[in-house]
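Apart from one protein chain that is not included, each protein chain of the complex appears where it belongs.
So, chain A:
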């Protein structure tokens, strides 16, 4: 991890979203993507390993989805901020991650700057990174 940058782990089971998200975040001078996961297990493992400032979770992923990942990450890396990306039709899943203690979520298709701003909000409010 580069000192002074907010480290981020991202996860999404869709490769196109994953790659685009990585590029969007890496394009910001103060953010650095340190891990990329394709399912809940990978997201949990990478977050436990890197203890990033922020993890971005897709609400629907193989391996129990964002809900399970958020619960595990809360336990394993309590200093990591959790941002959930959701789609419009995922209201029940959003409710599940909210119950897991997630307060920040962005609807897929929102402008990149909204995603970047949410990552910064979470990352600068935390101690790790």
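The criterion applied here is as follows: a contact is a pair of C-beta atoms (placed from the backbone, for glycine too) under 8 Å apart; a residue touches a chain by one contact, two chains touch by 3 or more; residues count from 1.
As a working rule, contacts and distances are computed from a predicted model.
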item	value
Undisplayed chain, where the name is taken from the UniProt record, one of "General L-amino acid transport system permease protein", "ATP synthase subunit b", "Sensor histidine kinase" or "Ribose import ATP-binding protein RbsA"	"Sensor histidine kinase"
Option from A:1, A:24 or A:76 whose C-beta touches the chain left out	A:24
Chain not shown, touching residues in chain A	14, 16-17, 19-21, 23-24, 27, 60, 87-89, 108-109, 111-112
